[in-house]
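Apart from one protein chain that is not included, each protein chain of the complex appears where it belongs.
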Amino acid sequence: MTQMTQLQSAPMPSAATRLDFLPIAVFAAFAVAPFLASSSGAEGYVLSLLTRVMIFGLAAMSLDLILGYGAMVSFGHAAFFGIGAYAVGILASHGVEDAIIQVPVALAASALFAALTGAVSLRTKGVYFIMITLAFAQMLYFLASSLAAYGGDDGLTLPSRSLVAGSGFLDNDFALYGATLACLLGAYMVSRSIVGSRFGRVLRGTKENAIRMEAIGFQPFHFQLATYVISGMMAGLAGCLLANQAEFVSPAFMTWQRSGELIFMVVLGGLGSLHGAIIGAAAFILLEEFLPEIVHAATFFLNDDLRSRLTENWQMVFGPILILIVLFARGGIMGVLRRGSHG
Amino acid sequence: QEKLKIGLLLTLSGPSAVLGQHARDGFQLAVKDLGGKLGGRDVEVVVVDDELKPDVAVTKVKGLLERDKVDFVVGPIFSNVAVAAHKPIVDSKTFYISVNAGPSNLAGKSCSPYFFATSYQNDQNHEVLGKVAQDRGYKKVYLLAPNYQAGKDALAGFKRHYKGEIVEESYVPLNTLDFQSELAKIASMQPDAIFTFMPGGMGVNLVKQYRGAGLADRIPFLSAFTVDETNLPAQQDAAIGMLSGSNWAPNMDNPQNKKFVAAYEAAYNAVPASYAMHAYDAALLIDSALKATGGKTEDKDALRAAIKKADFNSLRGDFKFGANGFPIQDFYLVKAAKRPDGKLETEVVEKVFDDYPDAYAKECAITN
Amino acid sequence: MTATFFFIQVLNGLQFGLILFLIAAGLTLVFGVMDFINLAHGVQYMVGAYLVAAFSAWTGSFGWGLLLALPSALAFGLLLEALIFRHLYDRDHLDQVLATFGVILFLNQAVKFVWGAAPLSVPMPEILSGSVEIMDGLLYPVYRLAIIGAGLLVAALLYVLVSHTRVGMLVRAGATNAPMVSALGVNIRRLFMIVFGFGAMLAGFAGAMVAPILSVQPGMGDNILILAFVVIVIGGIGSIRGAFLAALLIGLVDTLGRSFAPNLLRLVLDPSAASQTGRALAPMLIYIFMAAVLFFRPSGLFPAKR
Amino acid sequence: MLSVRNLQTSYGAAQVLFDVSLDIAAGEVVTLLGRNGMGKTTTIKSIMGLLRPHSGEIRFDGTPVTRLAPFKIAQTGIGLVPEGRQIFPTLTVEENLVATAASRTGKRRWTLDAVYELFPRLRERRSNLGTQLSGGEQQMLAIGRALMTNPKLLILDEATEGLAPLIRAEIWSCLKRLRDERQSILVIDKNVDVLSSFADRHVIIEKGRSVWTGTSAELVADPGIKERYLHV
Partner (left out) sequence: MASSLLELRSLQKAYGAIRVTDNVNLSVRPGELHAIIGPNGAGKTTLIHQISGILSPDSGQILFDGEDVTHLPMHQRVRRGLARSFQITSILPAFSALENVALAVQARSGSSFRFFGKVAQESSLNEAAMEYLNVVGLGPRARVMAGLLSHGEKRQLELAVGLATQPKLLLLDEPLAGTGHEESLRVIETLKQLKNRITIMLIEHDMDAVFSLADRVSVLVYGRVIATDTPEGIRANEEVRAAYLGEEEIA
């Protein structure tokens, strides 16, 4: 036995402990952000933006749970966004405006959809799984688009944000922000606990080698399906929040492009760390929001015409950024941080 | 005095970006023509791309309202974006001026004293063709639309004045590329005319394929938002002679319109579509209102009263607002034609409606 | 509904299927055979359409345009390969997805930057315009027959290339174990490059072929990309034969479903309910079909034997 | 023919080879011995260019091949039977043999027929896919595949693993025949006794260093060596 290869496992724990600060830092940043927001003079905007970041962070994290730990690449995760959002929208349009009813209904509907489609989808693997989840999400998308009573393709505007036990405090942007943060934190802790638990170990093992797991007596299907349902419920919760944040519900929440974006967020942040997905979502949304301005500022030396054309075509910059991240920052943002804390 | 800030919320990426570009260019051309000032105040225009995603639009609108502190939001193109953005804008008591989208609920039940449209209510262009089909005595009409809300509204609009037989009401999935099977059906049913609503690339495909299948000379092709200046460059000769409904056409004979079309073509190397015209008018509208208030925007009621007056020379001629903030204007049957210089445009054939209000105005509760 | 009408719709379905096949073929080749998920395949199709639009406008002829567009599409594919894709072959699928998504964003915007946002038009070549009478009372556009022909030709060519040539063997071998192929003395990098360029050219060819009948516009490759994935998944990834069959099936299901589903539903529902349901169902059909196929054959119709 | 000097190789941060040197003359059969995990396979991978040694030098037929791409090294005339078989699962048996066939020595000693003669079992399975073979059949295929490149130097990494005694015996006799045809061979195998009966020389690797080199006679003569390094 070479001593050298034994050593190589030694640095891992210390790096890991150093990285444990990262989720704390992320959540601390979310916690103090509102105070900065109120001094920015555009608090509604800043809060709205950061609330979106957290909502997408929640959805991306739920996707990371199945993708990063269970190797189930769902290309239909935005469907749960839609289920959560429509649960809020449809109930509200029938006068049921309280989150106490809306959220459980949304979670139950998400769980049901996840259980049904998951049970079918898990018959397949790899790219086939990717595409069959897409198929189910597309069916739901077209279904929502044809719901004329609920605005069809145009979607429907909520009369107001959800009540909480009869009180309308969510109408305050700070309150919605806080509620979103609480949901995100709660979901994070649950997920963190799951992946470190007995259940999580089986899940990770299944990702590595499903046949081997069967050969030691586990039935991977049950574990995968359970995770799929949990993940779907978390994304459904994110859908409820998104409906409240936008005060609007539309099939556009669940296009395949949206599902794709969620995958990109997870990969961008780095697979299999949970908080990586949140960071990826933040990076993605903030880039989408500010890249036009950054491009504008960075091209001060060009003439006005070219400059404004470049600014308008900011995706011409966004695309290459994504490519460079993949090429040079293996493992996404988390990969970079990990290497940083090594060296 | 502080600069006047105007937020343009438009779809500028994806396949429909060209519509947003026309509107943006139209608005900016107007600002330039007015010497960089509206109502005597220097103007800063903040352009944002709604990416045709309603939830993205909501956040971007909040950015316009709170970070940029705009005095007006101008836009958008698409109704689903318009509906999503409506609430945050009017809640913040900011004036919201649509340059295209005119969904029925914003004209009716959900109308708001802060919302104005320089365009039309969505149904109206379709109504033009329904009226034309009725007046020309077409007995059997084939209807074709994409399967989404605007598509359904379009056919409903057509049917408001058309009372003849509808041989088929056919819906194709949004983003359909190939209409070959529809065309086969049309050919086999032999209707007197077809009416369709196929915005963007779908319209390009349909028109080219309709002509290619040899139907264009046999069965009249009536449409709205399908054969217009955003699509004509790609449809080319295939579209010539096809009929549309509109509130305006580039060849409309009044001096300010002639100047506008010439200036637009010189600046952007394209014939303007109605999106550009609506946006140009929106700038004129703001200019006229601010002149009336002396450049002030603080007194909302005064500003609203000034906007309501619509005291400007619209490129389309007659223009006034109804109680719901939507225009009362004339509508025309227009036809695609080739100009002597080889470019294509729509040209007025006849006036179909005079001072025509929309069908939802009576549901609106605003009375002043 | 007459038999002629049904027959026309079948032809339409086949023709749509063969367009799908033209696009899916390059995708299967690169994905199935090289195990590389190339989301940028759709924008390569778009670039092919833009190239033919530009070259036809320049030369005034579709034929010359096509002739110039093909090598340009190949060169463009090789450029992308050298700059980006070659660094991704031994990466995770998801890395490939993210990077090629970046390529989509860039190119969709770049064509707008260069050619403007408005759709472009490509004139139909004179000799291929018009219709022929295939049988009594059945007129069919010549150009669409040409597409059917091109699709069949590409299918045959690919089948021979992949299944019956040594290059095909090496490429399949390299897909599962590139280092080993290299260790046995074959320059696998170069081989991959050629395959990739060829795939890009096929995508470009598909784009060029449809340009005269469809509008050429930014983002035109996005939805078709998803359909192409549906096709190769139903067919079984890596199988040219499967992609061919699946493309035709999807073409038929979509076309016939749209024309006849409401009629069929009318047998069991009242007319307005039937047309409502039919309308809601039509766009879902191919996805329902895919889910059903995968339910019974979780690895597609012709699973690659690994 | 092959000369390896002071090779050092790492997997990422973990160095596995510290100092490996070995030589093979034309027509010679040399073995690489050592317990599990000592670096035998790593040495082979470094020679083939599948891993990049960070120092040391490798020459084949007098030309330096250190850090060339694997296919270039293979083209100079090295045929590899890798550890763990690594046959191509999506190719049929025959395709596996044909796909990378070449004649690196100039003459075509090994043709499809010659390989089938050596392993009749493969002929029976010729149109089966690689995955459908039994473990031992895969091993035969891996050997056949390497022979089909008609290499100047044949490298076998645990090539008899999982083979039935009868077949194993046949492979040994085949290797002996090859040796008699003056084929150069580098072989790793745990059947030290058989190896010492026909190999010319042996190199023992211990914790990433080549610690002993000698002829078969020397190896047999000194049981201490086997005991010390191989715990036999």
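Each chain carries a letter (A, B, C and D) given by its place in the written order, and its residues are counted from 1.
Going forward, contacts are C-beta pairs under 8 Å (C-beta built on N, C-alpha and C of every residue); 3 or more make two chains touch, one makes a residue touch a chain.
Treat the numbers as computed from the prediction; the structure is a model and nothing was measured.
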item	value
Where the missing chain makes contact, among the chains that are shown	A, D
Per the touch definition above, residue among D:Met140, D:Val203 or D:Leu219 touching the missing chain	D:Met140
Residue of D:Val30, D:Leu163, D:Ala199 or D:Leu219 touching the missing chain in the full complex	D:Leu163
Omitted-chain contact residue, chosen from D:Arg104, D:Arg121 or D:Lys207	D:Arg121
For subunit D, residues in touch with the removed chain	11, 14, 34-37, 41, 83-84, 121, 125, 132-137, 139-140, 158, 161-169, 172, 190, 192, 230-232
Where the missing chain touches subunit A, by residue	1, 5-6, 8-9, 190, 193-194, 196-202, 204-205, 208-209, 211-219, 222-223, 226
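To be clear about the criterion, only the chains that are shown with their structure count from here on.
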item	value
B-C compared against C-D, more contacting pairs	B-C
Whole-Å separation of chain centres (CA-atom averages), subunit C against subunit D	45
Separation of mean Cα positions, subunit D and subunit A [Å, integer]	50
Multi-partner residues of subunit B (each touching 2 or more other chains)	13, 147, 173-174
Sites on subunit C at which at least two other chains make contact	108-109, 112, 279, 283
Residues of subunit C touching subunit A in the complex	31, 37, 84, 87-88, 91, 93-95, 97-99, 101-110, 112-113, 222, 226, 229-230, 233, 237, 276, 279-280, 283-284, 287-288, 290-291, 294-295, 298-300
Subunit C-facing residues of subunit D, complex	48-50, 69-71, 73-75, 79-80, 82, 86, 88-91, 95-96, 98-100, 102, 104, 129, 131-132, 145-146, 149
Subunit B partner contacts - residues on subunit A that touch it in the complex	40-46, 48-49, 52, 142, 145-146, 148, 151-155, 157, 242, 245-248, 250, 252-253, 288-289, 292, 312, 315
